[in-house]
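Heads up, one of the protein chains got dropped from this complex, but the rest are sitting where they should.
Let's turn to chain A:
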Amino acid sequence: MSLQIIRPGLLTSIQDTGRYGYQKIGVLVSGAMDTYSMRLANILVGNNENEGTLEITLLGPTIEFTADTLIAVTGGDFKPIIDGMPVPYMRPVAVKAGAIMKFGSCQIGCRAYIAVAGGFDINPVMGSKSTYIRAGIGGFKGRALQKGDQLNTVTPNAFGQQMLSQLLSRGAQSFAEARWYIGKTHLSTENLRKPIRVTAGLHYKYFDQQSKYSFFSSGYTITNNADRMGYRLKGEMLKTEKPLEIISEAIGLGTIQIPPQGMPIILMADHQSVAGYPVIAQAIAVDAARIAQMKPNDHIHFKLISNEEGERLFIEMEKYMENIKIAVNAKLQN
């Protein structure tokens, strides 16, 4: 059982929740940019939620399925089609052998995730199937997918197999989707309009009044220098009251630092382990997934919240994920 890559798209790579425990020796966490969408894709096909998925970016791939395969697509809307028919998101879809799935360019969001029941047959590197492209480790040969790549998949578990045969029993031509789906969670139209919520960064207090005001009131534009490592923003210039001599500090997904030119950088999934620019703010965990769905030229607004509120939102989201998992498992079982 495998997936044949007919066209790779702009940047398609295998990503899971990330490679943890090795930042101390300089190995990045990597992993999916929008981990919620990635985890949901896995949950929908009965996988462990940390299983490797395909992360696709801005312009999607064309994939041929060599065997009947249960998949789920989540995240940004790439309008995928099989035989001219739109393939719905956020639900299990049984794809028949020989079907060719074409993703277009991203209409809403920036990244989508494709999970296959059973997962991809690749060996984890340092405990993760994520592709760390700059170092050339993990994922499929340590790189983004290319034309002609053949990704083997693992036999799905009982849930996955049952769902696959159940859906195919309806007599599908090239694919059959479940008659149920998950709501749009953090990517609902309403949520996408909300500002990105941040907590005050370690060096927030050293920024001058005008910068503190501008950062939260003026809004920024994402420049073309935006990749899996970080997004460079453009807008009102920000500076500290006095030049700051700081020692490099640990940083994380969603850390917003201000280099001397005064334009913010948001660090994303492939961020380095330490950085030495003043940190004005930290995007909350829940909203980092929304930043992952923004693309160059999108506008970004920031809103300051407390650490407690950020934590509350994180716990709320995890509870939601847990409920989804229970509900989907029950669906897959009956």
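Please note the rule applied: a residue touches a chain if its C-beta (ideal position, glycine included) is under 8 Å from a C-beta of that chain, and two chains touch if they have at least 3 such contacts; residues count from 1.
One rule holds in what follows: contacts and distances are computed from a predicted model.
Per the UniProt record, the chain missing from the shown structure is "Biotin carboxyl carrier protein of acetyl-CoA carboxylase", taken from the list "NADH ubiquinone oxidoreductase 20 kDa subunit", "Biotin carboxyl carrier protein of acetyl-CoA carboxylase", "Branched-chain amino acid transport system ATP-binding protein" or "3-oxoacid CoA-transferase subunit B".
Residue A:Ser188 is the one among A:Asn48, A:Ser188, A:Gln210 or A:Gln272 that touches the chain missing from this view.
Residues touching the missing chain, restricted to chain A, are 179-184, 188-190, 320, 323-324, 326-328, 330-331, 334 (touch as defined at the top).
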